[in-house]
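Note that one protein chain of the assembly has been removed; the remaining protein chains are unaltered in position.
And then chain A:
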């Protein structure tokens, strides 16, 4: 209904709390930047894209109880290369794309409830029973997303239908909750177990990653024993998954509820995830409130393959970027990007947009730096806590990462959900979209208690000038006539006469 009314072709909305630590947790299945992210491809029939964008963000803000109505022209950009449509697409005129991030947005229970309402069974049956807010929000990272795109209904693609995909990514930190061991179970994480599948679902499965590390088997044990095991090449890695099909009647035969547990046979001493091939970090350097520098470090840990990456940076207008200070250095030498699209910001109207296609050589670190100057804003433009700082939204890295192991085509029919989560267009590389950290930058603040004083003092200075010039321009010099003395002088003379002193 919404999609048809506003001429939306594709919509992706993500609400995230926390930051995905790529180096510690590996490559994310689907990453989203901290805060709220919304990107939309509109139909070519839409004439005024900006108006439709504004209406859409207001409607979504009402549906999801998030402050998406703060999305306006000062934080919306039109990327030219980074966000290609994920569904069916005829043409890709990038003027129909809008992208906005609200890094300050906080995710809370009110955002989870409408998201759960969109599920067919709600939170009453099926996997969604596990999603209780008090356990979900007690995690290092959680991200809920809604994706709408047009897809083919069948292999011949005669009919196009809308696909609504909802994803929820959560990272539980069992170490911090005081257990000390890396064993986990569904009950420990969610304080609930699965009792049945959603009756409206055609498929309802639980996949548990039991990939053996270093070819050692019997390192971990999953209970109850899985009905089947699924092997796939995911993100360049060969992985094994234990599959629990909630719709199969044999699952709930032995016990009324399903509590998947994982126990490690031997204690794990070191973190064992392999370093991801592409990861990045971003930071602000500099001192003082006048200038600063944004540096982005991109790591390519592939031993022998080089590949290009598209970097999209959106910087708000009050950090004035100086593009002549942009330097890209790889292995000590300058690296010129093959494509740069830079749209400078306009004060109070639109942010900076910098998109670059950079070639990353194998096994290298690339450092991209750009300097900026901080602007002084009008006193009404500051947030109520101005010394907290201003957020700069995450930059987006999109790349086709070559995988170390050749991936083969997986049968779409057998596990449609799995392949749609980990798609591979060709066997040698997979698409990755990474987000860097959001930045927090301090701006110089005026004194907020002083508006009236400032107006008075400045107008006084102007009035001093006006007064002096008025005097000099409209009056002429005259010889002073002696005055006969006012009241004070006469009184003084009377007193002097009494004292015997000569009069004034």
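Note that a residue touches a chain if its C-beta (ideal position, glycine included) is under 8 Å from a C-beta of that chain, and two chains touch if they have at least 3 such contacts; residues count from 1.
Simple rule for what comes next: contacts and distances are computed from a predicted model.
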Can you tell which of "V-type proton ATPase subunit c''2", "THO complex subunit 5 homolog", "Proteasome subunit alpha type 5" or "Phosphatidylinositol glycan anchor biosynthesis class U protein" UniProt lists for the chain that's not drawn? "Phosphatidylinositol glycan anchor biosynthesis class U protein"
So one chain is hidden, and I want to know which residue out of A:152, A:219, A:243 or A:375 touches that hidden chain in the complete assembly. A:375
Return the single residue from A:340, A:365 or A:400 that touches the missing chain. A:340
Which residue among A:4, A:159, A:225 or A:461 touches the omitted chain? A:461
Residues in chain A touching the chain absent from view: 287-290, 317, 320, 322-324, 340, 342-348, 352, 373, 375-380, 444-447, 450-451, 454-455, 457-458, 461-462, 464-466, 468-469, 471-482
